[in-house]
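Accompanying notes for the structure given below.
Of the protein chains in this complex, one is absent; all others appear in place.
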Amino acid sequence: MTGPSGDQDARAGITNVGMWSRAVSRAAMFLCLWLVLAGARPADIPAAAAAVVAATWASLYLLKPSASRRSPVAIARLAVLFLYHSIVAGWDVARRALDPRLPLHPGFVAYPTRLPHGVRRNVFTTLTSLLPGTVPTGERNGHILYHCLDVDQPVLADLAAEEAALVRALYNE
Amino acid sequence: MSDFLTASVGFILAMLALGLVSILRGPGDADRMMSAQLIGTGGIAALLLLGTVTGVPAAVDVALILALLATFASIAFVKKGLSRLEVDSTDGT
């Protein structure tokens, strides 16, 4: 779903050494995931090695490493914001679903994003699909079209705050 | 404690049964697919609870597989309308 401009993040000339270190760090991540999911047994080593190599290759092929700096603090802040938003969103939907009067004012809102097409915008839409009362439903004229449960809520301001947090966490250049 | 967890499994299974009602009702394909996803998520929760109650660790692995399969099912469903999606993503550029 990345579209024709999907590898925009891969520009900015990544050196060979940088590529290898990314590959090693991703492989280490997949190894940890394997250990969590399947446990550590000597008989599993061939299967684990094959799975880690295949996963690393697929992840490097599908998600090109980007050259931008990542700040752990900002990522943690984004994770907290994300969890907080998920809980608020779930509570909001639950309240509306269980209210006998069914208070809904559904409608579409177009959000003008500054994120480029491709991976970054996809990450953003995935994150914001968990914001209270918004679901991204595609794009029109370069704007992301959101469906809202209640168009009277300050949807655009929430989206802008989320975009700023995302840029601080992952795409700070 | 295990009584409480067993009761929770029963409750979540009842929600899944309601999800089946919503599959019957539809009206559209997308609605039916969403019900199927609800059943996937609820099934994962029920399996995780059951695995803890009965002390069968394999139930957690089954839940993991269910999470993967529910994802693939939904993506396969959406891929049916892929030509429309591509039209959608090019009109933005």
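Read from first to last, the chains carry the letters A and B; within each, the first residue is number 1.
As a convention for this text, a contact is a pair of C-beta atoms (placed from the backbone, for glycine too) under 8 Å apart; a residue touches a chain by one contact, two chains touch by 3 or more.
Keep this in mind: contacts and distances are computed from a predicted model.
> Of the options "Beta-ketoacyl synthase", "Na+/H+ antiporter subunit G", "Branched-chain amino acid ABC transporter permease" or "Carbon-monoxide dehydrogenase medium subunit", which is the UniProt protein name for the chain that has been left out of view?
Answer from the UniProt record of the missing subunit chain: "Na+/H+ antiporter subunit G".
> Of the residues A:V24, A:L37 or A:A164, which one touches the chain left out of the display?
Going through A:V24, A:L37 or A:A164 one by one, A:L37 is the residue touching the chain not shown.
> At which residues does subunit B meet the chain that is not included here?
1, 4-5, 8, 11-12, 15, 18-19, 21-22, 25, 28-31, 33-35, 37-38, 41-42, 44-45, 48-49, 52, 57, 60, 63-64, 67-68, 70-71, 74-75, 77-78, 80-81, 83-85, 88
> In the full complex, which residues of subunit A touch the absent chain?
Output for subunit A: 1, 33, 35-37, 39, 86-87, 89-90, 92-94, 96-98, 102, 104, 106, 125-127, 129-130, 132-133, 135-138, 145, 147, 149.
Everything that follows uses one rule, which is that only the chains that are shown with their structure count from here on.
> Between subunit A and subunit B, what's the gap in Å when you average each chain's C-alpha atoms?
About 21 Å separates the centre of subunit A from that of subunit B.
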